[in-house]
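Have a look at the structure below before the remarks.
Every protein chain of the complex appears in place save one, which is left out.
What follows is chain A.
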């Protein structure tokens, strides 16, 4: 389901990313009314985002390095049959991925290979974190997961290699920030992402942190364009973060099943309250 829903976005992001590749693709992007394109429709010279883009690339690469490192610890635990250790390493390792998810989603099959949930893909193709999650929590064993573990680490390393090639631009950053929060809205806040481990709040927090990083980098430019909007977004990040903090437990977060219905609703409403103004951050891109 998830992939059916996000596919258009991925295609869109991909077309933006590679919009510099040829005239033909450029023209196609321009014909799609909803496509946030930075070319052709501009009337004022766009702001220079070279520094911002470099800052974000550095962040994405950093996260990706850590992702590979922590994933390796996790897959090693799985392969050596250390069930409890694997369970402990699962959610923290995923956090690095969740922070840069829109970037990964732009890389074709990598996202489903790493992050598909049951029913997202054909059963025969199901692999990655959630495949192993099911074994660890539902079957309570690491047995039979060695192959999936090896594949997962390989996919993570491939992501790290490919991330260097992504043509990041300000538009990807802006849409990516909203996309991260939409991820939370559609699966994390509902407890559907981590069906077996119930570690949804780790993903929730990581998605929000990823969005905040983008906001932080683009903040000076946004303050120039619309100071009220910049202030509003900042305040709403604070409100949401404070609320998330109340669910902290040790180095991580409480089990999703511990949340009461009204607590879930409040988290969701605060997320919506943030995502709405954040979706207007595109102002910095010009018309």
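Basically, contacts are C-beta pairs under 8 Å (C-beta built on N, C-alpha and C of every residue); 3 or more make two chains touch, one makes a residue touch a chain; residues count from 1.
What we mean here is this: contacts and distances are computed from a predicted model.
Participant: Suppose you had to identify the omitted chain by its UniProt name; would it be "Deferrochelatase", "Transport permease protein", "histidine kinase" or "Acyl-CoA dehydrogenase/oxidase C-terminal domain-containing protein"?
Facilitator: According to UniProt, the chain not displayed is called "Deferrochelatase".
Participant: Among A:78, A:159 or A:174, which one is in touch with the chain left out?
Facilitator: A:174
Participant: Tell me which residue among A:58, A:119 or A:269 touches the hidden chain in the full complex.
Facilitator: Answer from the full complex: A:269 touches the omitted chain.
Participant: Out of A:102, A:210, A:234 or A:282, point to the residue that touches the absent chain in the complete complex.
Facilitator: Here the residue in touch with the unshown chain is A:282.
Participant: Where does chain A touch the missing chain, residue by residue?
Facilitator: 33-38, 41, 171, 174, 232, 236, 269, 272-274, 276-277, 279-280, 282-283, 285-287
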